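Just one protein chain is left out here, and the rest sit where they should.
What follows is chain A.
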Amino acid sequence: MTILVGYLPTPEGEAAVDAGLREGALRGERVIIVNSPRRGAPVDEHMIDDAAGAELLRRARAAGVDAELRQPLHDDDLPETFEALVKETGATLVVIGLRHRSLVGKFIMGSEAQRILMESTVPVLTVKAAQ
């Protein structure tokens, strides 16, 4: 059994990894950290390089968790990529970070986190960035 953790190099992403690793240690389950860049442009600012990836895995080892980093590409639909990963890995829990959104932001933009919450077939644990 595995836990999927959504990760971006932001405070919310760090919080999600922390929570995911704690949960993995508690349940004794494997953790898959997902850092999914968007297909299209040659560079995605949210994609992490090999060194940062190794650092994440080192953190997981320090927490005593068996972890793996995956960087699948997504098109316009990140929630679908997550759902496919859940099916593929048989994950029992998804951990994602949430950020505060302004009223105008909520009015104009959609939210991938919200869609994962609504559409996921397994329980979702959401965390906020450390204050």
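By our rule, a contact is a pair of C-beta atoms (placed from the backbone, for glycine too) under 8 Å apart; a residue touches a chain by one contact, two chains touch by 3 or more; residues count from 1.
The rule is simple: contacts and distances are computed from a predicted model.
Look at the chain that isn't drawn here: its UniProt entry, checked against "Transporter", "Response regulator", "Sarcosine oxidase, delta subunit family, heterotetrameric form" or "Sugar-binding protein", names it "Transporter".
Residue A:M47 is the one among A:A25, A:M47, A:A63 or A:A129 that touches the chain not shown. Only one of the listed residues, A:M1, A:A54, A:L73 or A:M118, touches the absent chain: A:L73. Residues of chain A that touch the chain left out of the display are 37-45, 47-49, 52, 73.
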